[in-house]
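Structure in structure tokens, see below.
The other protein chains are all here in position, but one chain of the complex has been omitted.
To keep things simple, chains are lettered A, B, C and D as they appear, and every chain counts its residues starting from 1.
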Amino acid sequence: MSARLRPVLLFGAVALLYLATAYVYGWNLTLAIVNMGLIGAIMALGVNMQWGYAGLFNIGIMGFVALGGLAAVLISIPPVPEAWAAGGMGVVLGLLIGAATIAGAVLLWKKLPPGKLRGLIIVIFLVAGFWLYGKIFSPAVSAVEAVNPAGTGFLGGLGLPVLFAWPAGGLLAAGAAWIIGKTALGLRSDYLAIATLGISEIIIAILKNEDWLNRGVKNVIGIPRPWPVPYEVQLQQDQGFLAWAADWGASAATASSIIVKLSYAGLFLMVLLILITLVELSWRSPWGRMMRAIRDNEVSAAAMGKDVTRRHLQIFVLGSAVVGVAGAMMTTLDGQLTPGSYQPLRFTFLIWVMVIVGGSGNNWGSLLGGMLIWWLWIMVEPMGLWLMQLITSGMAEGYWLKKHLIESAAHMRMLTMGVILLLVLRFSPRGLLPEK
Amino acid sequence: GEVIPMGISIGYTGPLESMAPGITAAAEMAFKEASDSGLLLDGSTITTYKADSTCIDAAAATAAMERIVTSDKVRGIVGGMCSGETTATLQNVAMPNGVVMISPSATSPALSSLEANDLFYRTSPSDARQGVVMAEVLQERGFKTVAVTYTNNDYGKGLADAFQAAFEAIGGKVTINAPHEDGKADYTAEVGALASAGGEVLVLAGYVDQGGSGIIRGSLDSGAFETFLFPDGMVGTPLETNFGTQIDGSFGTNPASEGEGRDKFMELAKAAGFDGNSAFAAEGYDAAALMLLAMAKAKSSDPAVYKKEILGVANGEGEKIYPGELAKALEILNGGGTVNYEGATSVTFVNGRESAGNYRETEMKDGKLTVVKYR
Amino acid sequence: MAEPFLIGETMTGGYGGADILHGCTLAVERGEIAVIVGPNGAGKSTAMKAVFGMLKLRAGRVRFDGEDITALSPQDRVVRGMGFVPQTQNIFTSMSVEENLEMGAFIRRDDFRDTMAQVYDLFPILKEKRNQPAGELSGGQRQQVAVGRALMTRPKVLMLDEPTAGVSPIVMDELFDRIIEIARSGISILMVEQNARQALEIADKGYVLVQGANRFTDTGKALMADPEVRRSFLGG
Amino acid sequence: MDILNAIVALLNFVVIPGAAYGAQLALGALGVTLVYGILRFSNFAHGDTMAFGTAATILVTWGLTALGITFGPLPTALLALPFGIAATIALLLGTDRLVYRFYRRVKAAPVIFVMVSMGIMFVMNGLNRFIIGVGDINFVDGERFLITARGFREATGLAEPLALRMTQVITLVTAAIAVALLFWFLNRTRTGKSMRAFSDNEDLALLSGINPDHVVRVTWMIVAALATTAGVLYGLDKSFKAFTYFQLLLPIFASAVVGGLGNPLGAIAGGFVIAFSEVTVTYAWKKVATYVLPESLAPEGLMQLMGTDYKFAVSFAILVVVLLIKPTGIFKGKSV
Partner (left out) sequence: MIVVENLHRHFGGFHAVDGASLTIETGSITGLIGPNGAGKTTLFNVIAGRLPPTSGRVTMAGEDITGLPPHVLFHKGLLRTFQIAHEFGSMTVRENLMMVPPHQAGETLWNTWFGRKRIADEERALRAKADEVLEFLTISHLADQKASQISGGQKKLVELGRTMMVDAKIVFLDEVGAGVNRTLLNTIGDAIIRLNRERGYTFCVIEHDMDFIARLCDPVIVMAEGKVLAKGTVDEVKNDERVIEAYLGTGLKNKVKDEAAHG
């Protein structure tokens, strides 16, 4: 297969998969998969920047996705005035004091001469700072969380259009990545990996337990839809739309939800294409050359005048920001933030599978991997059942093995996923679209 | 007659996979009963489609539900199972597509007030109520101080908070109210903290297939607690198989009601070959039956039409209907009459959508969960 | 003439893309020293790898001690008595110097302490650093470890790819010295060298390789004497 | 008396369980670290390998008990362990033959191996549930306790209980023996050294006459033994459940990394660091304080540095801090 033909064929094949799905299951389901696939692809793009471009092994993707989700809440949910009145200022003040304490400690560490005294001063400073923080922060939090806990119990957000949350999610993730990068980027390969994994777990722990911020595990629901995505229920009451749907011979429900999904798909596709274009342009420039040099050999790149640490930080922040944007998009699509559903298997490993299967170091590979793997993730469930039915079709009704196998079909998802991953890696170890 | 596709969206995999078979079997039993009667909408029959809601992964639940709704075109769904996933699928799939969902088991208080377009009902009560019941049970048994731990999700947290409020209101003391994560390898830290806080009873608002069992194990082994209070997520056969007599004297609560309905349901379940006592199985039967009766009343299987009749069938005037009497009910409805569906759990909707809340109290005796009383 | 002890005959092949070797032939007799010289990228290392079976040949064969070993894996060649020091990555960086030497003697079942003593004798610095990870050594010291490792095998034929690159003059002299000694003891030596004049000086046979093919083949002395060879390949 | 009570409380809720959990993690981490050290990749399938080994052992245990064979005061599963190990060896060798070998041949990058191991993790995950199901399985028998909580209270008259389980002791002892053996094997024996050589420079190992297939085989065999032992001991102590074994992967990796990848001693140290950081940082000191302090000073609150909700976060934070100070772990580890 020639290098030019290969992508065309592969993208064609994936498109066919989706078409076939539409044929069998209808457009509604297909578009739902497309939308999540596009989001997966954007996440994969971000990871690919970090891994494919800089060799940074980040397995804390989940954390950045979640931060994007948090941004969606903080931007789009209206503020809760009662909660602000109850303790909003205290929370803010407490956080400021906490941040100042850490910043102050770092500053002291740098300014004071090394020695026992320095350690002592810093410890005293930290203890005092956090004591004050606790004094102000804890009661404020209790007050906020006591405001109608079943309905709100948090400070709420800014009440802005949710589209702003997408760049905001990027910024939030970038900020976190900057802090992480500043501390942990000195670590090598798997050590960095575990550090990022740990930090993402910390982020999730915060989202799960800081109710004043995002209601914790009580979840925030009812995140508004972005412009120009309509609500199905409204469409279904719109006479013009009903007439139009009838023209097409589709039921109002089907037509409306297809319209909604298409609008999302359009938005997501736009974001994806913009990002891929920007990334591709950079990758094919001296900037990309420099990054590849750093990836290939840091020591030598440094000797050739490239500031390895700064570049690593740059790409780590950028890649994380892209993941954050995708995270915000996903929460927007879901319409709710459920911290409990952030699990490494789904948000870190699966994204990695997308990157590797697509082909690390190849941006189009991320797109391909995202669309293909997400499709599989959803479709192996019915496929597994179907396969089991096929296998057991010869067995007598009520035969124990038949029952066992059909009942185990739900577990086929993992198995099938694994087998497919292995097959792809077996026949195209550098991914479907390898780096050129 | 037509073939009416109906959905069941339950967590076949995930932290409550052991409860899934009971609920499914009960719902299917109701479907079958109506189909066999030949009286449903001029002899329509029902086929079921299942979706794995996983109980925890909202995205996966949404995708699975999307499939049965948009491609299998189900007209109503028994599900979801857990509260978080139920909220997600309701808002993302059921409401946009106008499909009715009746959950047998999602009990979070937050679901009481959700905007739902008449598409959402539940045959189980809100945990706000269960909290009160748990507090009463403790009071009756003479316990004054307890430690609480809950599975860290909306169900666990909601229930734990409801319980704490209710218990403190009647003068009890909660020494600690701490979450635990499911599926972790070790619960030493949690048990240590709970033990340090102390208490006569450990209230364990968790999942029996998950961290809940780990906490029991840790507490028993270290001698931290010997008596437990198990709310609905914990009342399951694994308690008997894994701990047996070791937790004798512990007690539990879960939604269920006694009486004619329940007895009939138990008989039917026995005949059909599953355990009718399995948590939320009875609610599953009722969820399924209610949708069918509403269809008959509305003379349509279109959810947009029959959704308006659900309340009427459940809370209405007329002949009381118990499990196994669907044929009778259909006949009445076909004839233009009205029924009052009581079902296996004495269904009466409050707040326009949920069961008022009958609970049963169970106790571990000789390693077996035995029903002590209903309240 | 009887067949040489080790011969790679009309070898043609490469790394998967275009061929690097074009009918190149290298041979060494029992107890003799053959030296390969040539410009960078001529295919010297490739030819060595080919002889050692680390490269698939498209044509040609390798015979050793009267047997065709073209199809043998490198491991099996080691067992048959061939030893090889690659040009790069020729030590176990995370293992101590002594362990590196032990690994050289891996296939030997007899007592190899003697040989090790000899190696330490030859490269005294290694004895000093015996317990240090080899990766922490200086460039020249690593090279000594690499050669030492191969010597530990007690091979029948020893193949060295630029053994003297980066070693100091005094060590280089020692090394060449020892190579002659080894050859005298009946072991054949096939080596690539860029310190070509010294190498050809001790060589029984010399090959000049250019673009994957033999350009000149003669005795070491004769090649040294050839003005064209001197000018183009030996730096005048 | 009160001091005694305080000490017992600390022992019972912190020291003993922490040590046992640490040893469990350490045993798991040993397998991970060995694969990393010799085959040079992070094996994501390790948790599921442990689950498989345990499942196999459980099946044999059931068989044995059905035949009426038990192991006196010790759990029968220990008798079945060799069979479990054998099954796991067969599985791992089969996997290697079928999957990994190809990637070694083409000299794939480490990250490809990681991804491949992820694929195997998925497959084994399904396989395990298929074989033994998803439920909780309790397969411990014999004498469960050396010291029971109730017995201790009655014997000493202390208010605080103290429990010591058979499995905890076995785990600790096994972990100690395993690390000593492994250390000796890798650094002193010919095969062990050849394994290290192989991990260092595969091509050169070939040139030294080391048989790579042999090295790989031995590695997988040891890994299978370690994984099964770790899995069975963990399962005996807690209970067996396929999903939990998958979740174990995270703390196991953390242990291997914080100790220094590729270093057996590191795996042990790492296991204890992770275990104790989880347990101690979130420990509520109230009980201990009540015993030790005079009545008037008895604490109101729980005296907890951090809620248990953050225990995982805390142990990871500690891990990150350790790595910042020692970038390749407590004992200098490798990095590919």
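Methods note: a residue touches a chain if its C-beta (ideal position, glycine included) is under 8 Å from a C-beta of that chain, and two chains touch if they have at least 3 such contacts.
These figures come from a predicted structure and were not determined experimentally.
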Sort by label and list the shown chains the missing chain touches. A, C
From A:Pro114, A:Gly240 or A:Gly305, the answer for touching the chain not displayed is A:Gly305
Listed in rising order, the chain A residues that touch the chain left out are 278, 281-282, 285-290, 292-293, 295-297, 299-308, 314, 435
Missing-chain contacts on chain C, rising order, are 15, 38-42, 44-46, 87-88, 125, 136-141, 143-144, 162, 165-174, 176-177, 180-181, 194-198, 201-202, 231-236
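We adopt the following convention: only the chains that are shown with their structure count from here on.
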Could you name all chains that are in contact with chain A and with chain C at the same time? D
Of all chains present, which has the mean Cα position farthest from that of chain D? C
Whole-Å separation of chain centres (CA-atom averages), chain A against chain D: 30
Per the centroid of Cα atoms for each chain, what is the distance between chain B and chain D, given in Å? 37
Inter-chain centre distance, chain B versus chain C - centres from mean C-alpha coordinates, in Å: 77
Got the chain B residues that touch at least 2 other chains? 13, 152, 179
Inter-chain touch pairs (all): A-B, A-D, B-D, C-D
Mind listing the chain A positions that touch chain D in their complex? 51, 57, 183-184, 186-191, 193-195, 197-199, 201-202, 205-206, 208-209, 344, 349, 352-353, 356, 360, 408, 411-419, 421-422, 425-426, 429-430
Note which residues of chain D are touching chain C in the complex, please. 190, 193-194, 196-197, 199-201, 203-212, 334
Chain D - residues contacting chain B, complex: 9, 12-14, 17-18, 21, 24-25, 134-136, 138, 148-150, 152-153, 161-163, 165, 234, 238-239, 243-244, 247-248, 251, 275, 278-279, 282-288, 302, 304, 307-309, 311-312
